[in-house]
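With one protein chain removed, the remaining protein chains of the complex are shown where they sit.
So that you can tell them apart, the chains are marked A, B and C in the order they are listed, and the count of residues begins at 1 in each.
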Amino acid sequence: MNTTAIVDPRAAERVLASFGKQHAMRLIRANMPVVGHGLTEIHVPHWEGVEQQHGFVHGGVVGMIADSCGGYAAMTLLPAEATVLTVEYKLNLVAPADGDLLIARGEVVRPGRTLIITRAEVFAVRDKQPVLCALMQQTIMAMYGKAER
Amino acid sequence: MNTTAIVDPRAAERVLASFGKQHAMRLIRANMPVVGHGLTEIHVPHWEGVEQQHGFVHGGVVGMIADSCGGYAAMTLLPAEATVLTVEYKLNLVAPADGDLLIARGEVVRPGRTLIITRAEVFAVRDKQPVLCALMQQTIMAMYGKAER
Amino acid sequence: MNTTAIVDPRAAERVLASFGKQHAMRLIRANMPVVGHGLTEIHVPHWEGVEQQHGFVHGGVVGMIADSCGGYAAMTLLPAEATVLTVEYKLNLVAPADGDLLIARGEVVRPGRTLIITRAEVFAVRDKQPVLCALMQQTIMAMYGKAER
Partner (left out) sequence: MNTTAIVDPRAAERVLASFGKQHAMRLIRANMPVVGHGLTEIHVPHWEGVEQQHGFVHGGVVGMIADSCGGYAAMTLLPAEATVLTVEYKLNLVAPADGDLLIARGEVVRPGRTLIITRAEVFAVRDKQPVLCALMQQTIMAMYGKAER
C-alpha cells in the first residue's frame, strides 16, 4: 500500500465507531490509536487479565488483535455501505509476547472489490524496544449493502 | 487419532493445571470440560463481554479457543518434562458465532516428537443445535526440558 | 461430507473434462481415478521427472495435487454454469513423499454458495502401505456465469 495516501476521514470514523462497539476489545483493554489508508494499529497494554500461565500476554490475544487490525485495515478502503468479514487468516507466533505493550499493525497488501489480502505484525514493546511476536496473512471479504448498524 | 485410547491421567492433570493458570481464559470465562487422548474441548458461554459489534461472539475469541484447544490436545500426548508452543495456525471463519455456548474441539491429527499437527472445529450451540463456525489447522512444537512451573 | 451421496454424473464429467485440459497435470503424469460427491482423488506415480534432490517426490508436486483435488472436490457440488477458483490454501508437509505412488484425496468440509472449505490429505504408498505426507486446508470460491470453455 501507498501509506502516504490519506485515509478518507469518514471511513476512519466508521472504523473507530465499529471498533468502539466491540465489547471483546474493551474486555482485553484494546485501543486503536492509528487508522490510516489501508492500515490500522491496535494496542493492548500488558495487564494481568490477558496473561497466559508464564506471565506473557496470551497468544490468543495476540491472534485476536492481529485478526482485527487486518480486517479494519481493509475496511478503511471500502465505501460506507460495505462491511468486512474475516474469511480466514494464518498466524505465525515467533516469540512470547513479553513486554509492557502489544502493538498490532495491519495493512492491506492486495486490495480488491470482494476479496482483500492483508498482513499484520504484532510487536511486544519492552523498555521502548519492539520485538516481533507474530506475523499474519489474512483474507477479508467485503460485503456490500450490509452496512453495520 | 484413535479417540478410544485413554488419556494418561497425569497428562490430563497437567493440561488442566496449565489451563487453570491462564488469566486470559478466565477473562473470557472459558472452561475445559473435556480432556481426552490427543483431544480437548474448550467451552465459552455467550456473555456480553466477548461480543463484537453485532452481538455475536467475537471472531478473536473463536480463534483464541481454537488455538488453545489444539495446543492442549497436543500436550495430552507428551511426557511431563515437555511443554507446547504454537508455531502457527490457520483458521477459516465460516459462520458468525451466534449461540448461547461456543464449543471448540481440538484434536491431534499427526503426532510427532517435535512437531505435532492438530485441527480444531468451533461450534456455536443455539437451542441445543451446534452450528460450525470455524475450522483450524495448526502446527505445535514440543519443547523438552522446559516443563511449565 | 456425506460420502455415501452419489455424485451428479454430469458434474463428474465436467470435472474430468477440466482436469483433462490441464497440461500441467499431464506434465507430472497425474490422473484422477476417483470423483465422488464433494470428493476427488489425484494420483501421481513416482517417476524421475517429479523428484527433488533426495529422490523423493518434490514437495511442490505434493502441494500441486493437494490444491487441485480440493478445488475439484468443490466443483463436484456446483452447477454447470459455475467454475472454481482457489482463493488460498495452507499445507503442512509432515513426511517426505517416499513411495511408488502419491495419492491426494480432497474433500469438501464446508459447502457454501460462494466460499467452499475443503481439506486434503496426501499419502505416499510404498509396498502397498500409505504414509501420510501432507495435510491441507483450503478456501475455494465459486464463480457463477463463467463456465469453463
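Quick note on the criterion: a residue touches a chain if its C-beta (ideal position, glycine included) is under 8 Å from a C-beta of that chain, and two chains touch if they have at least 3 such contacts.
These figures come from a predicted structure and were not determined experimentally.
Student: Hey, which of A:His58, A:Lys90 or A:Arg105 is the one touching the hidden chain?
Tutor: The single option touching the absent chain is A:Lys90.
Student: Among A:Leu16, A:Val34, A:Val109 or A:Met143, choose the residue that contacts the chain missing from this document, as touch is defined above.
Tutor: Counting the whole complex, the residue in contact with the absent chain is A:Val109.
Student: Which parts of chain A face the unshown chain closely enough to count as touching?
Tutor: Touch with the absent chain occurs at residues 90, 92, 94, 109-110, 112, 115, 117, 119, 132, 135-137, 139.
Student: Can you name the residues of chain C that touch the chain not displayed here?
Tutor: For chain C, the residues touching the absent chain are 18, 21-28, 48-54, 57-61, 63-65, 67-68, 85-93, 148.
Student: Which residue numbers on chain B touch the omitted chain?
Tutor: Here the touching residues of chain B are 87-88, 90, 115, 139, 141.
Here is the rule we use: only the chains that are shown with their structure count from here on.
Student: I'd like to verify one number: the distance from the centre of chain A to the centre of chain C, where each centre is the average of its C-alpha atoms, in whole angstrom.
Tutor: 34
Student: Quick check: how many Å separate the C-alpha centres of chain A and chain B?
Tutor: 22
Student: Starting from the mean Cα coordinates of chain B and chain C, work out the distance between those two points in Å.
Tutor: 29
Student: In chain A, what residues contact two or more other chains?
Tutor: Those would be 87-88, 90.
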